[in-house]
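Dropping a structure here in structure tokens format, bear with me for questions.
Only a single protein chain was left out; the remaining protein chains are all shown in position.
Chain nomenclature is as follows: A, B and C, assigned in order of appearance, with residue numbering initiated at 1 for each chain independently.
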Amino acid sequence: MSKTAVIIVSHSEKIAEGINDLVSQTKQPDVHVFAAGGTEDGEIGTSADKIQHALQQADNEAGTLVFYDIGSALMNAELALDMLPDLEGNVEIVNAPVVEGTYVAVVEAGMGKSLEDIAASVRRQQFVE
Amino acid sequence: MSKTAVIIVSHSEKIAEGINDLVSQTKQPDVHVFAAGGTEDGEIGTSADKIQHALQQADNEAGTLVFYDIGSALMNAELALDMLPDLEGNVEIVNAPVVEGTYVAVVEAGMGKSLEDIAASVRRQQFVE
Amino acid sequence: MELTTNVMKYWLVTADEKMQTHKEYLSELDQAIGDGDHGHNMARGFQVAAENAKESTEEDIGALMKAAAMTLISKVGGASGPLYGTAFLKASDKWKGKTSLSKDEFAEGLEAAVEGIKTRGKAEAGSKTMLDVWTPVLDYVQHHDIAAPDVSAKAKESMEQTESMKAEKGRASYYGEESISHIDPGAYSSYLLFEALAEALDKEEA
Partner (left out) sequence: MELTTNVMKYWLVTADEKMQTHKEYLSELDQAIGDGDHGHNMARGFQVAAENAKESTEEDIGALMKAAAMTLISKVGGASGPLYGTAFLKASDKWKGKTSLSKDEFAEGLEAAVEGIKTRGKAEAGSKTMLDVWTPVLDYVQHHDIAAPDVSAKAKESMEQTESMKAEKGRASYYGEESISHIDPGAYSSYLLFEALAEALDKEEA
């Protein structure tokens, strides 16, 4: 059985790659993480095309969790998912802090937790002290 | 009167720099932001020395808000501040999502808001839907 | 009123010209309550969309507008990319297979576009966004025989009304009360888009 995959959507290529570096230290080898940061030209912004590409690469039985930072990141993630109707039901775009949420998700994916369980742990309310 | 300064403490140099890129688009020119990411050698981790350096650079009348990501980032930020007793009372290390919190703080610093007001807006509970 | 494929192409080309001309101003508006890239975003997206439209031999208005939607989605970068992209995409679906649109057909596409923006942005009119131009223009188109000067006037007046609104969606919402007394950049670019439509309608009537 595959493990829940994770996609990081950020306005900055560096943020997305940096989060990938951060979690790669803690990551089980069979947890797959994909960075979709910046616009097509590497400027600050998000790209529905990059996100679509990541969604296709991440696609697996256990599903994919998508984290995003601000503004258009969520809209482009939702748009990218609309463009890939086959993936519907197997992807969750989750409202969580992008760095902290991705970290927790990668740890829990490594433990073999389901998409739903991970989403429940990382949703914003869980970060309140 | 100066404006509240912001420091980003992250385990990853790329995350800290990427956040700086992200907010620099939205930033008033007189809001100063400093990135303290990664260890001394640029590896994943945090560096009390880098944070101390950022605290000294950021030091200003209106005070400094410090954002951090996970684990040792907070401990090293607190340690760095302990090492600079002159800054005490003028710096707040704030529990907020590092990307999202820094973004809001930079916008509000630009509006001339006080350290306390900004800290109140970005504390984790504010991000709950 | 009949909107032909050529009129629709002219709309895209004229919209592009306006985005290029007002690029700096759009970014200036966005600098005040956002990140200062709205002009850059719109100019980049519409330039390619207009070029493609000019070169296209497509007769199907749906296909033409869908291509424009995909270009905007790919090229715009900011929130306006998925928003304008979704608007054109939803409209294109209604216009599929048509080489000419009656007023009601046009209105049907516009309605789908507005629904698309609302869904994509989880917003309604009144939050100081592009919807504050799209919604009244749709309302006008649905309930009147379209007159080009009226489309333009409706869009302009609605755009101007965003100045006194408080932003509740998008980056501008982080500015809270301070967002008041600035025109919303996306409302301004939408005004330009509908001004371009008015010019296209004029051309059709001429």
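To be clear about the criterion, a residue touches a chain if its C-beta (ideal position, glycine included) is under 8 Å from a C-beta of that chain, and two chains touch if they have at least 3 such contacts.
Keep in mind it's a predicted model, so treat the numbers as computed, not measured.
A.B. asks: In the full assembly, spell out which visible chains the left-out chain is touching.
C.D. replies: Visible chains that the missing one touches: A, B.
A.B. asks: With the missing chain put back, one of B:S2, B:S24, B:Q57 or B:S72 would touch it. Which one?
C.D. replies: Only one of B:S2, B:S24, B:Q57 or B:S72 touches the chain omitted from view, namely B:S72.
A.B. asks: Going by the contact rule already stated, which one of B:S2, B:T39, B:N60 or B:S114 would touch the omitted chain in the full complex?
C.D. replies: Answering carefully, the residue with contact to the hidden chain is B:T39.
A.B. asks: Considering the whole complex rather than only what is displayed, give the residues of chain A touching the chain that is not shown.
C.D. replies: Contact residues on chain A toward the absent chain are 25-26, 103-104, 107-108, 111.
A.B. asks: On chain B, what residues meet the omitted chain?
C.D. replies: Per the touch rule, chain B residues meeting the hidden chain are 39-40, 43-49, 70-72, 75-76, 78-79.
Convention: only the chains that are shown with their structure count from here on.
A.B. asks: Could you please state the distance in Å, as a whole number, between where the Cα atoms of chain A are centred and where those of chain B are centred?
C.D. replies: Those two chain centres are 25 Å apart.
A.B. asks: Using Cα averages as centroids, what's the distance between chain B and chain C in whole Å?
C.D. replies: The separation of the two C-alpha centroids amounts to 38 Å.
A.B. asks: Touching at least two other chains at once: which residues of chain A meet that condition?
C.D. replies: If we look for residues of chain A contacting two or more partner chains, we find 44, 70.
A.B. asks: Where in chain C do residues touch two or more other chains at once?
C.D. replies: 35, 37, 171
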